[in-house]
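What you see is the complex with one protein chain gone and the rest in place.
And now, subunit A:
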Amino acid sequence: MEFAELIKTPRVDNVVLHRPFYPAVEGTLCLTGHHLILSSRQDNTEELWLLHSNIDAIDKRFVGPLGTIIIKCKDFRIIQLDIPGMEECLNIASSIEALSTLDSITLMYPFFYRPMFEVIEDGWHSFLPEQEFELYSSATSEWRLSYVNKEFAVCPSYPPIVIVPKSIDDEALRKVATFRHGGRFPVLSYYHKKNGMVIMRSGQPLTGTNGRRCKEDEKLINATLRAGKRGYIIDTRSLNVAQQARAKGGGFEQEAHYPQWRRIHKSIERYHILQESLIKLVEACNDQTHNMDRWLSKLEASNWLTHIKEILTTACLAAQCIDREGASILIHGTEGTDSTLQVTSLAQIILEPRSRTIRGFEALIEREWLQAGHPFQQRCAQSAYCNSKQKWESPVFLLFLDCVWQILRQFPCSFEFNENFLIMLFEHAYASQFGTFLGNNESERCKLKLQQKTMSLWSWVNRPSELSKFTNPLFEANNLVIWPSVAPQSLQLWEDSTNK
């Protein structure tokens, strides 16, 4: 397909651009296959370059011959273009609509983007699982790398290499995979060097209504416990939801079959509930009335901060089990690709000083989100302004970043990166010139040949000139576990992410 077919009017003069907090700019509007560009064609004026894939929704209206297109972006910006000429305006609108909703991934900008910078370090090879494992292997010999998923046959959403208990062979892993949702058998997420306790994550066990069990699963989970130790299974769903899951073949670990483990249920929301929360939150932030009370009740009704509180609380609980109780934990919800990852990654932020450095945080995103199979393509397809309401769209990653921001705000000197780094990650997860967040898991990324055909976000970010923008000048390495407060008084709205 040629993009040119979709672009009926590639260029319009005398277009006026309105953005909040900026003066209006008049200039020439150009459409390319991937960008909407507005240039005043004068020196020293900023040009607007907007990726079509960043466009969440558009509205158009007409007053006489003057058309107006309101573009609502996935990063929550709202911009307005006044376009003279009804036909031009309609053409532009329909082109934007078509170009922003292309359904083939290979037509996305990362496949066309040619970097203008010199690649110092190829980000595709910056965080290899083998290297990550080496960090642990000096401290413990109880774990091993398994290549059982090399062909993505055992678990389609897992990477080819995972870390599992040394005493469990690949054959057992294959059996356990059939007992876990999506084949997501328990793997190591984090090893706490201080006391050897671990965080594992998985999908829900497929116990069903008749209480199926799996000896290998029980053996695998117990293999992570040291002699005489007990562990906690944190189910991110409420007991009620977990019980209901049995009817659909899912379920939770029966304590009778896992006697050394205590189960704790939390209730982290998922899917459309989070999406609706985001929609309400952004709506409240864009509300232009003077009324203070309405703002607070809208903020409350959005439930956004309630979700933040719940996720943070669960992560703190997990970290507490590890560091204070000296107990290992297994975390899962249903699929183990959303709330599970929020909890495992936030617990590491709390426990592990390295994950509060830029490099360590990138490694964390790579390990706990990209390789762990968080379906970015599905979750970030649309943002707060879209009406499509697909079940799989959900701001799971944004909530995670927001939680990191909350901890960063409480420990402003303990993070090597700053708020801009988090906002940058949010923006690139939704629309980017880089291939990093394309696809839903490693298997899809392999098929798309992203490493060969696109540039990694990390190749760009980790250049000294970029890093300087994301570095926190207050950072002073803090080797302690940091315990954030989760009281409502301590949590705030992350304005800079939601108010552009």
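As a convention for this text, a contact is a pair of C-beta atoms (placed from the backbone, for glycine too) under 8 Å apart; a residue touches a chain by one contact, two chains touch by 3 or more; residues count from 1.
Everything below uses one rule, namely that contacts and distances are computed from a predicted model.
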{"item": "Missing subunit (named according to UniProt) among the choices \"Histone-lysine N-methyltransferase EZH2\", \"Phosphatidylinositol-3-phosphatase\", \"Translation initiation factor eIF2B subunit delta\" or \"Cis-aconitate decarboxylase\"", "value": "\"Phosphatidylinositol-3-phosphatase\""}
{"item": "Chain not shown: contacting residue from A:Thr106, A:Gln244, A:Asn291 or A:Asn420", "value": "A:Asn291"}
{"item": "Touching the absent chain when the full complex is considered, from A:Ser137, A:Asn195, A:Asn222 or A:Gln492", "value": "A:Gln492"}
{"item": "Residue of A:Ser189, A:Ser414, A:Thr436 or A:Ser456 in touch with the missing chain, whole complex considered", "value": "A:Ser414"}
{"item": "Positions on subunit A contacted by the hidden chain, ascending", "value": "20-21, 285, 287-297, 299-300, 303, 305-306, 308-310, 313, 316-317, 320, 324, 409-414, 471, 473-493, 495, 499"}
